[in-house]
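The structure appears right after this line, and notes come after that.
Here the complex is missing one protein chain, while the rest keep their positions.
Up next is chain A:
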């Protein structure tokens, strides 16, 4: 397939060779999945899989896969398979394979043959050089298949020959007694070989050349995206499965089973019982409780976020309006910009210290909900400023011109045109910020306190706490000055409290996981509210 001959315009995808390459890609994907499953201990290395010992199966698959890839490369070289390879496999591939072969050669020489530095370094350099040469010299088809396939075959043989068995431990001989166990090594090697050979197989599937490179890149991107999504979902699923038993302990549905609630309106009180009893989210911790829960922390987190948003959003949006619409762009705005960016990346414990040293002495000298709200509000402020500013800068100047040409004042323009157009961006910023502050532990630790097991009496009753007085300041809310708890802090306290302190909740482990799940759910519901809001504002701006 030199430059003189043209490749066919129409490629039929049904030839045997292409089918083999496709199957090879499939095997790579399977190996990738098996590797991850083994890493998370979903499959046991010592057990069996579809009738074979797991390790044998992995080894055999690797050998087959490596062989298939190498065969395809050879077939292409000797024109059995019609492909369109370039003269070499590319610089990146060459460097990667040289490194792989250098490391592989070094490990084999030092561990298998027990050579010292003088022995293994030349060996590693030699294999690395061979890897480089094989990638670069013989043309793209051999260059991108042979080194990858050989690595897979060798790894497969190592697995099959039991050189690395399911029980192997590779002591690294470092001071910390670090060692790599088979449970870690084997999955990593499998995933790595799957990526290498999968890429080679994808290139072969595309017939090398530009098409092949595209196919190889796609494969890596898809596997990567798939792995990320899988990890994220398994994280949520993990928390979900661990947390659900504790969360639903003692749930009862029926008339009058729930806790007594009282609503007072104009002096009249209505008492009623909710038809659902859900102890974990409706109770605090108490000696008389049959089932304990984290109600104070849920309520605390809710009010914290609400308070921080109410504090930070008006201030932040106001500052952003000033910076984008009124302040002359220059040194001043640049300094403010750098400062806000810096504040956003300031560690949260520093904000906590500020709250501890500055806010607490001013609000009754004790840890309180209000201090926590303000501290988190200060943390949220820079992000609101940054994102609101970006959103307002993105509003086209044409709107401002059009409005000015109609004789509308600047402030009216900002209110009726700029802000509505910037709202989705502002809301996005608030969503991101709430996601961060709702999970913050350190600032709450210093400003809001809490405790390991928070009794139900510490539930903040912010709405009911307002008191109206005849003398200034006319309205007070002692509830805001009470110490209460929040979910991330309570989780931290539960984990660090140790086993001894956890006698009064039935199963401390379940209690912890359920707390984590509730925290996740609370943060995600804040997200959901934000996303719905943003969707609403976007719909109003765009025609559909």
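Just so it is clear, contacts are C-beta pairs under 8 Å (C-beta built on N, C-alpha and C of every residue); 3 or more make two chains touch, one makes a residue touch a chain; residues count from 1.
Going forward, contacts and distances are computed from a predicted model.
Visitor: Looking at UniProt, which of "4Fe-4S ferredoxin-type domain-containing protein", "Phosphate transport system ATP-binding protein", "DNA-directed DNA polymerase" or "Rad51 protein" names the chain that isn't shown?
Guide: "Phosphate transport system ATP-binding protein"
Visitor: One chain is left out of this view; which of A:15, A:234 or A:416 touches it in the full complex?
Guide: Considering all chains, including the one not shown, the answer is A:416.
Visitor: If I consider the whole complex, including the chain that's not displayed, which of A:162, A:290 or A:401 touches that chain?
Guide: Reading the full complex, the residue touching the unseen chain is A:401.
Visitor: In the whole complex, what residues of chain A lie against the chain that is missing from view?
Guide: 328, 396, 398-399, 401-409, 412, 416-417, 420-421, 540-544
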